[in-house]
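Note that one protein chain is taken out, while the other chains of the complex remain in position.
Chain lettering (A, B and C) follows the sequence in which the chains are written, and residue indices restart at 1 in each chain.
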Amino acid sequence: GVAAEFAVPLHAKGARVIDLSADFRLRSASVYEQFYGDKHPAPELLEKAVYGLPEVYREQIREALLIASPGCYPTSILLPLLPLLRAKLIHPTGIIADSLSGVSGAGRKAEIPYLFSECNESMRPYGVPKHRHLSEIEQELAAAAEQPVTIQFTPHLIPVTRGILTTLYLAPMKHFSTNEETAELSNKISRCYLDAYEKEPFVRLLEGSALPDTKHVVGTNYLDIAWRLDSRTGRLVVMSAEDNVIKGASGQAVQSMNIVCGFAETAGLL
Amino acid sequence: GVAAEFAVPLHAKGARVIDLSADFRLRSASVYEQFYGDKHPAPELLEKAVYGLPEVYREQIREALLIASPGCYPTSILLPLLPLLRAKLIHPTGIIADSLSGVSGAGRKAEIPYLFSECNESMRPYGVPKHRHLSEIEQELAAAAEQPVTIQFTPHLIPVTRGILTTLYLAPMKHFSTNEETAELSNKISRCYLDAYEKEPFVRLLEGSALPDTKHVVGTNYLDIAWRLDSRTGRLVVMSAEDNVIKGASGQAVQSMNIVCGFAETAGLL
Amino acid sequence: GVAAEFAVPLHAKGARVIDLSADFRLRSASVYEQFYGDKHPAPELLEKAVYGLPEVYREQIREALLIASPGCYPTSILLPLLPLLRAKLIHPTGIIADSLSGVSGAGRKAEIPYLFSECNESMRPYGVPKHRHLSEIEQELAAAAEQPVTIQFTPHLIPVTRGILTTLYLAPMKHFSTNEETAELSNKISRCYLDAYEKEPFVRLLEGSALPDTKHVVGTNYLDIAWRLDSRTGRLVVMSAEDNVIKGASGQAVQSMNIVCGFAETAGLL
Partner (left out) sequence: GVAAEFAVPLHAKGARVIDLSADFRLRSASVYEQFYGDKHPAPELLEKAVYGLPEVYREQIREALLIASPGCYPTSILLPLLPLLRAKLIHPTGIIADSLSGVSGAGRKAEIPYLFSECNESMRPYGVPKHRHLSEIEQELAAAAEQPVTIQFTPHLIPVTRGILTTLYLAPMKHFSTNEETAELSNKISRCYLDAYEKEPFVRLLEGSALPDTKHVVGTNYLDIAWRLDSRTGRLVVMSAEDNVIKGASGQAVQSMNIVCGFAETAGLL
């Protein structure tokens, strides 16, 4: 609501706007109202806005007048999921996203639950089962899957200042249990991620036995991804790590700005 | 392996043994070998051992000569799951357990990954997808479900000294989506948990909007449980919190000792 | 100011009051006004109040109607210093107290400086050079030294939830530099501390190479003390550790209550 107050007049004057708030991330004013409780302040701008995920909407961002830069949870969930959905490698139903967030994700609010003595030596889920950011996450997943998508999302508050770690539980379209089936599916997933991200400067596909660790991305614009097929359960587990205030917020907005302005996309970020 | 060296001769001399190690938690020597890599050191004792979860095996513990006290992850997963499986309220397939553990869970090993500077400001999954403790977890789940159970389990290392937080993703047997169906299923789950734990001194069922927070159980022998039905996804999400070195280890062993010795079960623990 | 509102009428009704606030810790209403800015709300009660440090005023506490229980910084500074001053082993001038406090010392205030993201990975001095609690510290030091005492005190805020660590820099009365002189002075200090605290249940004199660590006292009513003579500089360095919310607050008040009520002094505390 607040960002629209600035974005609308700036847009009206012809300025190109990169908005870090949630105001223009949804294409539907009614979904906005359902998740945020208020009427959308400028519904006519929703269809002009581009969702500012450069790895997905780079070309649209280049021309966009209004860019709605995604926040920390959506980025950590969407980048690992979108290629798999587009390639129809996983079922679009039954997706589970279990996320861990550092305390800076709550903003700089002087509220009791975010005091040091409350957060330190604490681990806790919150906002179960329906979090506001589900709306934009499901919108983007649906676009990739070409059908409606509803996911299970559980955020947890963890005593670190920065970082998001997301663990995704997914059902591959193709059954696998023999070594051969597992190897074949493995190759497809690997190929799918390489096609999507091999040339991306800010998405790193971890290799070998490495698993994401927020320590390795905090202070950077990187999002790290690793995945494992579990032949015992028939599931694909994908894990991602990012810095919630860089790739999950301001860094990603700078990345979009670089695209908008024709700078090197990594300028100021590497 | 190491604990058996002490437990076997003590047992042979007629001592009653409460073992905190994993040596006697499995009923099957072949499952032990499959998960731990070595032949079991004393297979003849496996069938005499009682799994030391007082809320489940209180009567057997009272008479047991050898008690295999469960560790932190199994306790945090089994106590929330067993009543639901026994009551056939959830499908025994497709269970997902996402767990967060404090660093003391790794023991007091002088190894680089557990140094302060490595763990602090870090969040990371590990042991994906097959963790040793799955063997005892699945053994106990299968006993409750009366059929084999295979679960998805992802542990994460979190920068707190103590505490385990587990989030369980479950599929109720009965479909629910209307308010009426949700309320009905809600009542059944509530009843099921009350029947199981209302009189238990160390399991607390959280009420209202409260969700588990390890801060509220660290330093105690409590395990806290909360759950939510999500009518958007049709799933049941159950969350538990415990202190990994008390309810998840030594405190639970003291609880068993109290039962064995005929002391008040809460002696020294409340 | 606030506590007096409760303590005064309770006292008037004949109740015995143990006050955790700073309201009745000073014997002088004018010093109170100088350090706290307001006129004292009940100056007539000041001379009736006993400073609730059981190791120093045990007999007076037994009979007291109003006990002003000391806070965290004073306890951590006074217990190590008082025996040395009473024995005239150190100069009462030039004393330096450098203290480190956990964030719970600031109370449960929803203020920006105490948010997790502000305190975590931060170390900072504050209130330099004149802290309110200096008034009661200097009052008690002066009583022991039998002359006015002015100390240098620097508190620091450290990212732990609980604990106070104080390092004291002191000038022994007697010069020492040879091994013989050092050994002789060492014996005197050792004797002085043993006389004061050998039989105290809550003061532990560390031996050998051990130095205080707040980890060893948090959750207890203990105050740990170690000291070193430095023949290079001619100084005595004394270090203490305590839990600011137990020995530095509520635990100490319970200790006084036990004395007042004729209970074992360690009841509920060991």
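The rule is simple: a residue touches a chain if its C-beta (ideal position, glycine included) is under 8 Å from a C-beta of that chain, and two chains touch if they have at least 3 such contacts.
Everything numeric here is computed off the predicted structure, so don't read it as measured data.
From the options C:S30, C:Q147, C:N187 or C:T233, the residue with contact to the chain not on display is C:T233. In the complete assembly, the contact with the undisplayed chain comes from B:C119, out of B:A97, B:C119 or B:A241.
When the missing chain is restored to the complex, the residue among C:P70, C:G105 or C:G163 that touches it is C:G163.
When you scan B:S104, B:Q139 or B:Q152 for touch with the missing chain, the hit is B:S104.
Against the chain not displayed here, subunit B makes contact via residues 102-104, 108-112, 114-121, 159-161. Touch with the hidden chain on the side of subunit C covers residues 96, 98, 100, 102, 118, 120-126, 128-130, 150-152, 154, 156, 158-163, 165, 167, 169, 211-215, 218, 228-230, 232-233, 235, 237, 239, 241.
Just so we're on the same page, only the chains that are shown with their structure count from here on.
Using the average of C-alpha coordinates as each chain's centre, A ends up farthest from subunit C. Centroids of subunit A and subunit C (each the mean of its C-alpha atoms) stand 51 Å apart. Taking each chain's centre as the mean of its C-alpha atoms, subunit B lies 43 Å from subunit C.
Under the contact definition stated at the top, the residues of subunit A that touch 2 or more other chains are 102, 118, 120-121, 159-161.
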